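All protein chains of the complex are present and in place, except for one that has been dropped.
Here the chain labels run A, B and C in written order, and each chain numbers its own residues starting at 1.
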Amino acid sequence: MSAPSLPAFCLRLVRRQLVLAVRRPVEILNPLLFFAMVVALFPLGLGPDPKSLASFAAGTLWIIALLSNLLTSDTIFRGDYDDGSLEQLLLAPQPLYFSVLAYLGAHWLLTGVSLALISPLFALMLNLPLEALPALVASLLLGSGVMSLVGGVGAALTVGLKRGGMLISLLILPLYMPVLIFGSAAVRAAAQGFPAGPQLAILGAMFCLAIALAPLATAAGLRISIDA
Amino acid sequence: MYFHDLHSALHMDGHGAFVWAAYAITCVVLLLIVVAPLRRRRRLLREMSAEARRQRGVPTQGSEA
Amino acid sequence: MFGGLSFDICPGQLVQIEGANGAGKTSLLRILAGLSRYGFEGRVERHAPLLYLGHQPAVKAMLTPRENLAWHVAGEADFGAAAIDAALARVGLYGYEDVPSHALSAGQHRRVSLARLYLSNSPLWLLDEPFTAIDVDGVAALEERKAAHVAAGGAVVFTSHQPMRGNYNVRRLCLRRGLL
């Protein structure tokens, strides 16, 4: 018998991650719940005036999405590090670059995509104009992909540490900033009736760059963490 | 020198406080990044020579007298 | 931790690494496996695919033994469901294939990961404390399996404090104060 092909192995890894998540649905729901609760905080803090909420909505939604992504990124590798699965993955004959890509892809599907899909609901609660909804979903889809990939680097570098939770935010928040800038700008442009295409194109470019480079750094980080 | 006297140099048309404060803070930080490693090195040397002395043991004094 | 080590492991050898706690048994095994690549000076040459089983059994509580084992061997080849069930039966997990792993004991988790030994094609096995949490019958079966693998031209390196119970031809490496 020969080793399975690379795509088959990666698909299998994604499927395993999804099965694991579905068996413990709280893990999928927690970031969404977090998103909903923080959305509720903003009117309480800023006042209920629909106009002022609408003017902040684009930035607010993006910051909350960023935070909920950040909170989940610590767990990407932690479970597998603790129970020894990660060692086995490192020893598998398949190149780690692609396994890592599969891991991060699964994380993106579970947090980023689900968040992007329900975000219109919360956008309406914050009085974001309807025209901006497609831009919001598209920018969150692309942006959360970048954030999952970059977050994977932070997760890989801190997975061996007992207290990684706070540290990972220090490491990756500065790297999230360009995503935030263009993501919220896309939504704001759409809300003001301008085309959001350029910003989305830049987010797409960032996504491509992250796909090419982030798994390299993540794989290196995992090898260091396993070795330490 | 551009300024006529010490007072005008300190005052700088009302901007003196800002300018001198900025220079003072900079000097302190620059001094710190130079002095900190020097102090650490001196402390290390002292530690290590103490360790070496411990390993050699207490010198036996007056054994020949 | 240790220095001046040099040895070859050839096909047909059963090697036991012994040593007190903290002597570096696990570290040595991880270096051999290629998990530790820094922090030591020297060279490890591997000419065969290897199978490494570490301290942790890598069993996911939310997956069944069948799913766990299928994932463990997924990198190697696509074994059918029948082969996986057969391997689970060999380690005494017949009838437990579909029970969620969190309902199983630590020894049974260990058995799930040891079931790989009945599937794997890798000639070189590196086993870290394989007998942990395994009962007497299990130990005997495992010893037999290792002997069979060695007889078939494979090689096994394992760490353990206890000598093997059965009468096998074992090469013993003793790590004592960093030396062999």
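We take it that contacts are C-beta pairs under 8 Å (C-beta built on N, C-alpha and C of every residue); 3 or more make two chains touch, one makes a residue touch a chain.
Just so we're on the same page, contacts and distances are computed from a predicted model.
**Q** When you check the chain that is not on display against UniProt, which of "Formate hydrogenlyase subunit 4", "Heme exporter protein C", "ABC transporter ATP-binding protein" or "NADH-quinone oxidoreductase subunit M" does it turn out to be?
**A** So, among "Formate hydrogenlyase subunit 4", "Heme exporter protein C", "ABC transporter ATP-binding protein" or "NADH-quinone oxidoreductase subunit M", the name matching the hidden chain's UniProt entry is "Heme exporter protein C".
**Q** Using the contact definition given at the top, list the shown chains touched by the missing chain.
**A** The chain that is not shown is in contact with A, B, C.
**Q** Which of these touches the unseen chain: A:V22, A:M177 or A:A201?
**A** In the complete complex, the chain left out is touched by residue A:M177.
**Q** For the chain that got dropped from the picture, name the residues of chain A it touches.
**A** 150, 153, 157-158, 160-161, 163-164, 167, 170-171, 173-175, 177-178, 181-182, 185, 206, 209, 213-214, 217, 220-221, 224-225, 227-228
**Q** Name, in rising order, the residues on chain C that touch the hidden chain in the full complex.
**A** Its contact residues with the unshown chain are 38-39.
**Q** So which bits of chain B touch the chain we can't see?
**A** Residues of chain B in contact with the hidden chain: 1-3, 9, 12-16, 18-19, 21-23, 25-27, 29-30, 32-34, 37-38, 40-41, 44-45, 48-49, 52.
Please note the rule applied: only the chains that are shown with their structure count from here on.
**Q** Chain touch graph shape: choose line, ring, star, complete or other and state it.
**A** Topology of touching chains reads as other, fitting no named class.
**Q** Based on mean C-alpha positions, I'd like to know which chain lies farthest from chain C.
**A** B
**Q** Taking each chain's centre as the mean of its CA atoms, how far is chain A from chain C in angstrom?
**A** The separation of the two C-alpha centroids amounts to 36 Å.
**Q** In whole angstrom, how far does the Cα centroid of chain A sit from the Cα centroid of chain B?
**A** Using C-alpha averages as centres, the distance is 47 Å.
**Q** Find every residue in chain C that makes contact with two or more other chains and list them.
**A** As it turns out, chain C has no residue touching two or more other chains.
**Q** Which chain A residues qualify as touching chain C in the complex?
**A** It is residues 1-4, 8-9, 12-13, 16, 19-20, 23-24, 79, 82-85, 87-94, 223, 226-227 of chain A that touch chain C.
**Q** Give the list of chain C residues in touch with chain A in this complex.
**A** Going by the criterion above, the answer is residues 33-39, 49-50, 52, 54-60, 62-63, 67, 71-72, 74-79, 121.
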